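Omission of a single protein chain aside, the complex is shown with its protein chains in their original locations.
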Amino acid sequence: MTTELLIWLIPFPPLLAFFLIVLFTNRNKALSHDVGVGAAALSWLGSMVVFFRAIGTEHLGEHPIEASIPWLPTGETWFRIGVLIDPLAAVVLFFVAFTIFMIFLYSVGYQNFGQPIGDHDRPGLPPHGATLVDGKGRKYMVPSVEPLYSRFFAFLGLFAFGMYTLVVSDNLLTMFVGWEIMGLCSYLLIGFWYGKESARDAAIKAFMTTRVGDVFMLMGIAYLYSATGTLSFRAIFTEEVLHVLSTTATPILGMSVAGLIALLLFIGTVGKSAQWPLHVWLPDAMEGPTPVSAMIHAATMVSAGVYAGIRMFPLLTAGWHEGAALTTTMGIVAFIGAFTALFAATIALAQNDIKRVLAYSTISQLGFMVASLGIGAYIAAVFHLITHAFFKALLFLGSGSVIHGMEHGVLHTGDHKVDPQDMFNMGGLRRKMPITFWTFLIGGFALSGFPVITAGFWSKDEILADAWANGHLAVFVTLAVAAFLTAFYTMRQITLTFLGEPRTKEAEHAQETPWTMTVPLMVLAFFAITYGWVGIPESFPVLGGILPNWFHEFVGGTLLEHPPFLEFNIVPLLTSLAVALGGLFFGWLAYRGVKSPAQDRLQIPVLKNKWYFDEAYDFLFVKPAYWFAETFVYKWMDTGLIDGILHGVGKVTAFLGSAIRNYIDKLIINEFVGDGTARLTQWLGDRLRPVQTGRIQQYMLASLGVLIVVGSLLFSLLMR
Amino acid sequence: MTILFLITAVVILASAMMVVTARNLVHAALWLVVTLFGVAVLYAMLNAGFLAVVQVVVYIGAIAILFIFAVMLTGRQAREKGPGLNRNWWAAALMGIVTFIGLAWMLQGWRGFSQFSNALPSGFESVNELGQALVSPEAYVLPFEVASILLVTALVGAVYIAFNRK
Partner (left out) sequence: MIPLSWYLILAAALFSIGLFGVLARRNAIAILLGVELMLNAVNINLVAFWRYLNPIQMTGQVFAIIVFAVAAAEVAVGLALVISVYRSRKTIVADELDMMKW
């Protein structure tokens, strides 16, 4: 089949899985996961085929694989939607397909397929274990299967559909559609365990926060459409259009039209990728099951935000060229990215929940990518996006595996007050869960940027190199510090979780997780190591040149102008080596002896409480919104004013009614007309009755009299 | 002739007045007989000899007698001397007068009002002619027969109504 058709078909297996599971296979857990994983596998297969065909195509950037159909009639023309696989889309498709597939497979094990139904499991709450009796008559607990198992796969399918749509689309509209579908699914999945109030709140928080970003993004899309008359990437990113947009000025902050649109679209990225100030939803989104966290916060959704930003790079950098000062928009983007990177890293230092650390880490790394975009380092941003997706997904799935193992321990000991996600309850898990340990280690090192063998090193180094080379010192320093902190807290995490001795009985009884969970870890670990090697800069000492910098060549073709190759500079390399190795070392050093939070000197309240941003937003936005809704709109406007009007109308009508009844109806119509006529008739009757005497002679007299009268009248008339 | 007419007229009217005012019903019936006689004379003066005889035979001989029988059959009331006229007699008198004046006035407006009679053609036998008229199919046999049926019906009805079922 043609590649174009294949691309069209890629998003649909997960969508089909969604419908099939919801409509038909909901009761059958095995069938549901078969449908789900099978759909993910199909899409993965299709994506791989497309990817390999794409990289085999010469000059894919100038002649991307594309197809479109006329969809919406707009006056004289048609609004077209379609698919586009240019180099950027191809590499993104690659990692999206892999991570989605791995997450689907992982979910089978994570949601405890094959386990018995729990003792008091209810739909909407996390499963709590089932009691079994062993051969010797002893009771023991095992993990129980998730009650809403099938629904999970259905939602994951819908989510996957949204992401695939976003990646393959050739225009902003369908991209936005995919964007919004993922927003919906993140709500559904974060609130998957809807019985927990914290999960419900987190879901709403996520949706609302990203909504703020989405509104601005939609404004940007509308503005773009009105400025150019099209939303199709290939049509917008042409020399002429970009030139026009970049030279037309807007009254806002002296930005050009291109800059303003790019800024508005960027705000969407800020929301979706949880950059400051719209970062507050991501940590709370850890309420969802771990595959969801992996999906949303590593592989797909937040990556979608950065992907959108990368897509709009030509618009962002319209009117800018390498070496020039940053435009206003770029400056804002770079600032937000760098600030977020550092900000989130500081918070991650003080978190004790294994998933929270990773959440803030994600925010931080996304900050890296956004900053990279802001300074115009296109390739670096894409590179880091992909490597991050792999190792972050790996880390999240790994943490899920750890939690699963800990839950095993919790069920064993029966002490449900122990939080299986708290790192201070772990320790020594490297012996109990070796595969998880090694893959997590690889992932952690990749995150920290461990030199050469991890992909994270190559991508992070490229960002730093780009920042240094173009003289963006503030960004460089900020990112370097953030990288140091990243390595530090990562090592903290690894030390507390896996190294040392188990600190609790639950940790002692932890178990390795089944193959459906460890195989994805291994696959992702493979990529976390090797993916970096496709993008080794050719000017790198010693290692550069062994492999061609395929990534730069390939992805660079997406832009109109091939981004230049950077000259090698020793400073960024040394810096990244220093921060990575230093951070790892110091992290290990500081935490190898720590046994409890009391000994942890980084448990600073400000950091633990996320710089009090949640409280600030609550005060500034949430409470006023509630007040507005409850008091102003509900009490005053709705109940008071509108209901008041309605009651008033009702009262007036009732009054009119009773007035009419009493004065007109009763008095005039009933008494006067109704009873009056009756009385009149009666009176007349009484008066007239005596005429009928029954005496014939009187009747005759009367008739004769009348006859005479009438006769004389007639006679006189006729005789005239 | 004129004198005869005048005398007859006076007799008729006077006896008619007596008919309608006599208290004793038998008297009234007898006064009716007188009136009927006068009318018979009138018929004779009008050359309707047959009618005059029929008048006497039928009206006086049958109808007036019938009246007298009825008076007798309705008992003492007839012989009592209650008031002969009812309460509204003045209205009735007024009606009568008005009727008379009305009729007279209407009639005198007719141009043939004061004409005189023509002589009968010689050899004109009114009885013959009358007989012919009554039975000839081109003339009035049908009304004649119908009148007889009417009479029969009436008499049957009268018998039935007045029949004493004891």
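A and B label the chains in the order they appear, each numbered from 1.
FYI, a contact is a pair of C-beta atoms (placed from the backbone, for glycine too) under 8 Å apart; a residue touches a chain by one contact, two chains touch by 3 or more.
No experiment lies behind these values; they were computed from the predicted model shown.
Considering the whole complex, the hidden chain is in touch with A, B.
Of the candidate positions A:226, A:596 or A:692, contact with the unshown chain belongs to A:692.
Chain B meets the missing chain through residues 1-2, 5, 9, 12-13, 16-17, 19-20, 25, 28-29, 32, 35-36, 39, 42-43, 45-48, 50-51, 54-55, 58-59, 62-63, 66-67, 69-71, 73-75, 77-78, 82-89, 91-93, 95-97, 99-100, 103-104, 107-108, 112-118, 120-121, 124, 126, 129-130, 132-134, 139-140, 143-144, 147-148, 150-151, 153-155, 157-162, 164. Where chain A meets the chain that is not shown, the touching residues are 689-690, 692-697, 700-701, 704.
Definition applied: only the chains that are shown with their structure count from here on.
Within the complex formed with chain A, the residues of chain B that make contact are 86, 88, 91-92, 95, 98-99, 102, 106, 109. Residues 697-698, 701, 704-705, 708, 711-712, 715, 719 of chain A touch chain B in their complex.
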